[in-house]
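Yeah, one chain of the complex is gone here, protein chain that is, but the others are all in their spots.
Just so it is clear, A and B label the chains in written order, and each chain counts residues from 1 on its own.
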Amino acid sequence: MKAKKVVSMLCVGAMAATMLAGCGGGGSDKSSSSEAASSGPYDEQAIENAGDITITMMVSGVATENDFETEVLPELVKEKWPNVTLEVTKLPDDNYYTTLKSRLSSGECPDIILTQPMYAGANACYTLADAGYLAPLNDLKWAEKMSDLSAVTYDDNIVTCTAGVSILGVYYNKDMFAECGITEEPKTWDEFLDDCATLKDNGYQPIVMGDKDMYVMQFGLYQIACNEVYAENPDYDDQLRTGDTHFTDEGTWDKVLEMYDELYENGYIDASQSLGIGASQAIQSFIDGNAAMTIDGSFNAPALMAEGAAGAFERGYFPIPAESGDTYTATCLSAGYSIYSGSKYIDECKELLDYWFDGESDIWQAYLATGKIIATYGEGSDQTANYELFAPFVDLMNEGKAFHWCNQAWPSGTETTMEEKFGELIGGQGTTVQDITQEMQTRFEDLM
Amino acid sequence: MAFRRKKDDREVETYMKLTPKSFLLYLVIIVFCIIIISPLVIVFSSSLRTPENQVSPLNLFIEFSLASYQKAFTNMNYPMEFLNSFITTAGSVLVIVIIATMAAYPIGRIKSKLARFMYFFFISGLIIPSQMVIVPIAQTLSRLGIPNTRFTPMLMFITCSLPFSVFLYSGFMKSVPVEIEESAYMDGASLFKRFTTIVFPLLKPATVSTIITQGLWIWNDYFYPMVFITRKEQYSLPVGMLQFLGDKENPAQWNILFAACVLCALPLIIIFMALQKQFINGIAAGAVKG
Partner (left out) sequence: MEKKRKKKKGNISLVFTNRMYVFLIPALLFFLILWIYPLLQLFYYSITDFNGINYDFDYVGFENFSRIFENGSMVNAIKNTLIYAVVVVVLSNLIGLGIAIALNTRIHFKGIFRTCAYFPALFSAIVVGFIWSYVYMPTNGMIAGLLDMFGMDGSKFNPLGSFTVALFAIAIVEVWKGFGTTMIIYLAGLQTVDESLLEAGRIDGCNEWQLTRFVKLPLISSTITINVILNVIAGLKAFDYSFIMTNGGPGSSTRTLMFQIYQMAFTDQQMGRASAFSVVSFFVIIVITVFMLFFMNKREVEL
């Protein structure tokens, strides 16, 4: 009887605890840190005075040989400050999101985390800053070097430290183009289609995409959207939030999706293949010389410039041209590093980031050498690996002909609906372009 | 079961004669086994190549080199990850065996509605997948002030293993004769003594079965360590494998990836080969008795 009582009390206790926790909403662990650290310069000798400390950092991506974040960076930090051990964890994107979320909810977040501008992804800096998880970085000296930080500024606080831009474009095999008699990069959408047709007639697969990793669909779609939607209405995304524009508006996203679908319909991208291969296999296929082009970002340049079975053929990079020929580029601030507001070492981390992003330190040099970012300031920024590839894009950007990536302005999840539905369209599931824009609109409103 | 095994041994001499019918049986089984095993053979063969060798993996055993293994070994930091996996698995299984036998003792012995209820209460956990509750679990842990260490996934392994282990032990409890305990009771043995000296030792088959089934699962699981382990030095082998996720569709990385796959499974393969009989019996006993 006694035991029974104990058990039943335990049950009741557990339920009561649920209720209580519910009312509290777990709000207690969301500290007031955002107000605490915002004013005044940070302690620039924080690390020197700290004694032996371990700073933890978590980033997403796939570790490569001699990886910058997991291998080079900790070594360089150790060289500079022997008392600091930097522990870096690198996880594939999906696991990164999972892990980040559970860490945040358990209050065990690493000191430095990788975040993305605006609303992009589950590690979007706006979302995280809104929940009070990111320490303001307004007092970093790095911030003075940057011209436009609006995409990483939330409520007047800069929350992500990032140095470069990322570009979307089309990598192409110059040798293959030349072989087919194509001498110039296409300047209009029609020229682009013609080039694809020429390549196809010559027996080459014009474009290879790894659509099994559905996020790669964004690479092409966002470029077309820059040309056809934002060029005409730069405030399109803001107006989506206010309800003045809709994905379903004629001549906007329906046009973007139709244009991109043209590539599939004409077999320039082979949907029956692409849906079964992943992003890295597509890259491999391009460098092996199995396809003339692939649409990808500047962040994948190292992999795309590597030598595959086709040897060291010459490669070029161009933005998907606009119908009108007035081409814009999809270029945005790269993902950067934020400091967790609950970290014990906020000032130490700031000192570390400022050293890293000072435009000249060893860490900065090594960071640039990865070729994954295109720096906009600092020593050697024009010596960024493969800079010649990116120069035309940077020029466009300087002319003001650049727009952010769409998903950065959308609530995270809108793009997955777009990918999923577009995948159905090219997979011949009877989905129409109108279905897609409708679904995107519904999802967008739902997520808002 | 024990005496049946003896009978099998006696029959070892009388194999089937080779008739057309039995030949067909052999053929079917052999073909089937080849189909089942072939992916593993290919994986093994290309893991034995140098990382640069990109000839189609279908060309079996064309090269013998440990270069890919070396690379995978260092990439994974194998000794460390192995040790972590070992600590996690051994620690969890130890606790599971102790608390699951304890829990099964009253459930299997007392004939009351409450005991019956507790039995179903635990078993119901079998059908709820753990992915479903991961976020509330993380919050509960933090509210309890439990930091993310290598012990956090162990807590979860123990919890998630309880339904099956309790189910198993309660089933086996029936095979421990009540009479022995009753006579021990007459001799004045305390409850605790009865449990440790009579019941627990007699549950040995169930314990073997628990260790094998749950150990196998815990060693191979990546979900909890992936979510709860912050530091690289605490990675277990399957979590280490996640780092290769981007390589699975990249033919240029296959040799190293496959070597890593083999390394990840190697400890279990060795244990399985060494203890095959216990393994097979443990798995079978778990299901049939329970």
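Here is the rule we go by: contacts are C-beta pairs under 8 Å (C-beta built on N, C-alpha and C of every residue); 3 or more make two chains touch, one makes a residue touch a chain.
Since the structure is predicted, the reported quantities are computational estimates derived from the model, not experimental observations.
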Residue in contact with the excluded chain [from B:L48, B:M76, B:V93 or B:I158]: B:I158
Residue touching the undisplayed chain, where the options are A:G276, A:G311 or A:G325: A:G276
Absent-chain interface as seen on subunit B, which is shown: 1, 4, 7-8, 11, 14-16, 22, 25-26, 28-29, 32-33, 36-40, 42-43, 56-58, 98-100, 102-103, 105-107, 109-115, 118, 121-122, 125-129, 131-137, 139-141, 144, 155-156, 158-160, 162, 166, 178, 181-182, 185, 191, 195, 216, 219-222, 237-238, 241-242, 244-245, 248-249, 251, 254, 257-258, 261, 264-265, 268-269, 272, 276, 280-281, 283-285, 287-288, 290
Chain not shown, touching residues in subunit A: 1-4, 6-7, 10-11, 14-15, 17-18, 21-22, 25-27, 29-30, 94, 97-98, 101, 104-105, 122, 127-128, 130-131, 133, 211-214, 272-277, 281, 412-413, 416, 420-421, 423-424, 427-429, 442-443, 446-447
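Criterion: only the chains that are shown with their structure count from here on.
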Chain centre separation in whole Å, for subunit B relative to subunit A (CA means): 38
Footprint of subunit A on subunit B - complex, ascending: 54, 75, 114, 118, 134-135, 138-139, 141-143, 147-148, 226-228, 230-232, 242-243, 245-253
Subunit A residues touching subunit B - in the complex, by the definition given at the top: 3-4, 7, 21, 26, 29, 56, 58, 62-63, 70, 87-92, 95, 98-99, 101-103, 105-108, 110, 210, 212, 277-281, 283-284, 308-309
